[in-house]
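These notes are about the structure you will find just below.
With one protein chain withheld, the remaining protein chains of the complex are depicted in position.
Every chain is named by a letter (A and B) in the order it is written, and numbering of its residues begins at 1.
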Amino acid sequence: MAEAALAQGKLLSLRETIARMEGKPLHRLEPVPDSAVGRPGDVSVAVVNHDRIAFGIEALDAALGGGLVRSGMAEIRSGSLRDSGASTGLALSVAAFVMTRQEPQQGRAVFFVGEPSVCRETGELLAEGLEDHGLALDRLVYARPRKLDEALWLAEAALSSRAFAVVVLEIAGNPARFGLSESRRLSLKARDSDCLLLLLRQGGREEAGSTIFRLEASPASSGLHLLPDGTPLRGTIGSAAFSLAIEKVSASASPLPSQGIVLEWNAHERLFTCPSDALPAFCPEPRPANPGAGLPLPADRSDRPQTLGAVLAFDRAS
Amino acid sequence: MRLLALDEKALALGLKRHQGLAEAKAMCPQLDAVAADAAADLRFLEALADWCSRYTPLAARDGTDGLFLDITGCSHLFGGEENLLSDLIFRLEAMGLAVGGAISHAPGLSWAAARYRMHQPLESRIIRPDTAGAVLSPLPVSALRLEAETVPLLMKAGLRTIGDLMCLPRAPLARRFGSHLIKRLDQALGREDEPISPRLPVAGLSLERRLAEPVAREEDLLFMAGELSRGLAPMLEERGLGGRLFELSLFRVDGAVFHVHAGSSRPLRDPARMEALFAGRFTALQDDIDAGYGFETLRLSVSHAEPLESRQMDLARPSRSTEGLADFIDQASARFGAGCLMMPVTRESHLPERASAFVHAQEVLSAADHAMRSSQPYRPARPIRLFRYPERVEAVAEVPEGPPVQFRWRRILHRVVKAEGPERIAGEWWLDGEEALTRDYFRIEDEAGRRYWLFREGLYDREPGVPRWFLHGLFA
Partner (left out) sequence: MSGFVEFGTASNFSFLQGASHPEEMVRQAASLGLSGLGLADRNTVAGVVRAHAMAKEEGFRYHPGARLVFSDDTPDMLAYPVNRAGWGHLCRLLSRGNLRAEKGSCTLFEEDLDDHGKEMALIVVAEPARLFLPDFAGYLARLRARTGPQLHLALVPRYDGCDRRVFAASMAASASSGVPLLATNLPLYHEVSRRPMADVLVSIREHVPINEAGYLLCANGERHLKAPAEINRLFRLCPEAVRNSLSLSQNLAFSLDELEYEYPDESVPGETVAETLRRLAFEGAEKRYPDGVPERVTNQIKHELSMIHTLEYEPYFLTVHDIVRHARSKGILCQGRGSAANSTVCFCLGITEVDPLLTDLLFERFISPERREPPDIDVDFEHERREEVIQYIYEKYGRNHAGLAASVTTYRARMAGREVAKAFGLSEDVQSALAGSIWGWSNNDLSEREARAAGLDITEPLTQRVLGYASSLMGFPRHLSQHVGGFVITRSRLDEVVPIMNTAMDGRTMVEWDKDDLDHLKILKIDILALGMLTCLRRGLNLLAEHYGDRRSIASIPKEQESVYDMIERADTIGVFQIESRAQMSMLPRLKPRGFYDLVIEVAIVRPGPIQGDMVHPYLRRRQKKEEVTYPKEELKAVLDRTLGVPLFQEQAMKIAIVAAGFSAAEADKLRRAMATFRRVGTIHSFRKKMVEGMVARGYEADFADRCFRQIEGFGEYGFPESHAASFALLVYASCWLKAWYPDVFCAAILNSQPMGFYAPAQLVRDAREHGVEVRPVDINCSGWDSDLEDACFDPRRIAPRHAQMAPVIRTRKAVRLGFHQIKGLTEADMRCLVAARGTGYRSVRDLWLRSGLTRAAIEKLADADAFRSMGLSRRQALWEVRALEEKAAAESLPLFERVSGSGAKDLQAEPAVALPFMSPGEAVVQDYRSLSLSLEAHPVQFLRPTLQQQGVQPCAVLNDLPSGRTISVAGLVLVRQRPGSAKGVIFMTLEDETGIANVIVWPKVFAVYRPVVLGARLVEVRGRLQKSDGVIHLIAAEVVDRTPLLSTLGDQAAGLDVLSRADEVKRPVQESRVKKNKTGEAQALFREMPELVNDIRRVMPKGRNFH
């Protein structure tokens, strides 16, 4: 009986090396979850594979084939620069999420390569904001090279230095210098350096690339703050929320979900959650401060302000 | 605050040592006072001692304001004792120092003569053993290097000069003022010898390699740099040091010399990494170094070293992450210059633009501390992206401090669905003056779910001018 077990072990390791060479997700011998069949008494065990991090959101994990890849390249895209708040937020959340999932003694950091034109248009990263968002400041390195090839060199050097768990490469739109070959090369580099490369395309169209998956991030309304006794307070801006449209998943079996998934990011516990349909909100209707007769005349404007519905003619914003 | 030392002009004005600074300034307002830095004076004196090694290897520092040079057997190189003394004094005075010097057979005697016969002609400052007694007797008692409290006691007893002491019997003196007085007296008269403990200079750290035939190609230079690093490593090892700044000097055949500097964020002495550093530098400078006929000598020296205790690497798996990160930072800064990699740091200030900053990675790695923001769960939130210059927007809001109901940014109208605030931050009056305007910050979310950070500069009721609205940052 021992030889059989030995042969079985050898076969398994052979299969493992082949799978790793082809970059396919590794399947242990555990039974495949039969999610379609809801038979009672049947234990559905989530697919456990070591280079995937589950988001904990049923729909998203299933769509991405088990969750986030631990090493390899993925892309997060925002349709227009106005939504860069949401895309940057999502990228940073994913980075923070991965950082908390890596073994502590590895002590690897996050490397963010900023893109100068995006920074001019939508603002620089703010240390206090990053800390509020859940990132550890002493494990974050930031660079803002002037040219794209410098950025690529930095990203590649970061990957080969094995000092980073997540590298976020910010790209403005669809630059020609970043075509399929560069994408391919970065993807391979990321895969064999056990590091997740997040391509953050700000205000760009959908473009093919050798990414494992590609998401389009767009803003979603935030959750509500909770009072000490648990009731949410209406009108307050709680934890950040993003709505994702999954555009491409390279190795997944199941079909892509049609409509977007909404995620809430709990910066304190560094967890993604589904936005719970809130309990009846407890909030005193914020009455206007001066119970006097409506808004006083604005000092520098012409006549009484019309009802808010109509579009007012404003002089040009400076 | 007391005066420690005075120049001639100050003494002429009647100021005294140990006089209060405030009192001295009151007496002459145009007094120019410089903070005394004992450590710096000491370092200067030691540098002077090293400089004196040109006259004799046995140079030692004496207290805080003197030097002992043991010139037995060296005076003939300078044409006799007198020439040596005049040359030494001339050079020191050229440096701007007020100097007194004397030569004799006993250190105590020279000490006394140097200090108390400063303005006498040079010949009288070289004292033969037989004239020692005559030279010493007119000098005051303090010329014997006594303890501070013995001198006033002697004064009270009317014993002012060394001559008075010499003619008194030794037993009552010893009983009243201690044996130290007698010892110093004998040392001055040369009856008891006094050893001098010289200072040894610290040799510099460098390694030189002369080549049989000149080398021009970059790979050869790199190879030679590796060889020199491997030679330097053991020298660093035994001193327990690690190099922070290395200098590779390339001596060309026709005499021109090129210096290539390479710095590292952590002290290191591993030859491979030293070589890697220079590899990065070479690629960056390849067009500046014109090899010409090739380089015949290379010298690698450590210009700045720091203690590096040889840490026992852990057995399981080398935790190479901090090393890896440091390597990556060195590599990147070698290629793109030191400022290219930065790390976020928070500072203690209420104004957002002053509370956060990006600092060069190398500095942050060495300095460990940065301000901890208040850690209550509910502290005021900050956006992830902040505009360097807040952008002007047109907003409609309730007076005096209501949140904006709608605002137009870059000609796009945003209707506000949810708002939080105001968070009122007043100007930092000690930097921007008492009239700096107050800002009321609001976190707002528009109907599309985008979250912005707006602020109104100026208050309706209390501050002059019409308040204006700005967009300062984007939330996640």
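Quick notes on this structure:
Quick note on the criterion: contacts are C-beta pairs under 8 Å (C-beta built on N, C-alpha and C of every residue); 3 or more make two chains touch, one makes a residue touch a chain.
The model shown is predicted, which means the values in this text are computed figures rather than measured ones.
Interface note: of B:R115, B:R145 or B:H350, the residue touching the hidden chain in the full complex is B:H350. Of the candidate positions B:L77, B:M118 or B:L168, contact with the hidden chain is made by B:L168. Across the entire complex, the residue among A:A54, A:L137, A:L233 or A:C274 in touch with the chain not shown is A:L233.
Residue positions on chain B in contact with the hidden chain: 1, 13-14, 21-23, 25-29, 33, 153, 155-160, 164, 168-169, 171-172, 175-177, 347-350, 371, 373-374, 376-381, 400, 420-426, 429-431, 434, 438, 441, 443, 461-462, in rising order.
Within chain A, the residues in touch with the undisplayed chain are 225, 227-229, 231, 233, 235-236, 282-284, 286-287, 289-291.
Throughout what follows, only the chains that are shown with their structure count from here on.
Chain centres here are Cα averages; for chain A and chain B they lie 47 Å apart. For chain B in complex with chain A, the residues that touch the partner chain are 319-322, 324-325, 327-329, 331-332, 335-336, 340-346, 352, 355-358, 361, 364, 370, 373, 377, 381-388, 392-394, 396, 398-402, 405-406, 408-413, 415, 417-420, 443-445, 448-452, 466, 473-476.
Of all residues in chain A, those touching chain B in their complex are 82-86, 88-90, 92-93, 105-109, 122-133, 137-138, 140-143, 145, 150, 153-154, 157-158, 161-164, 218-222, 235-237, 240-243, 265, 268, 288-290, 295-296, 298-300, 305, 308, 311-312, 314-318.
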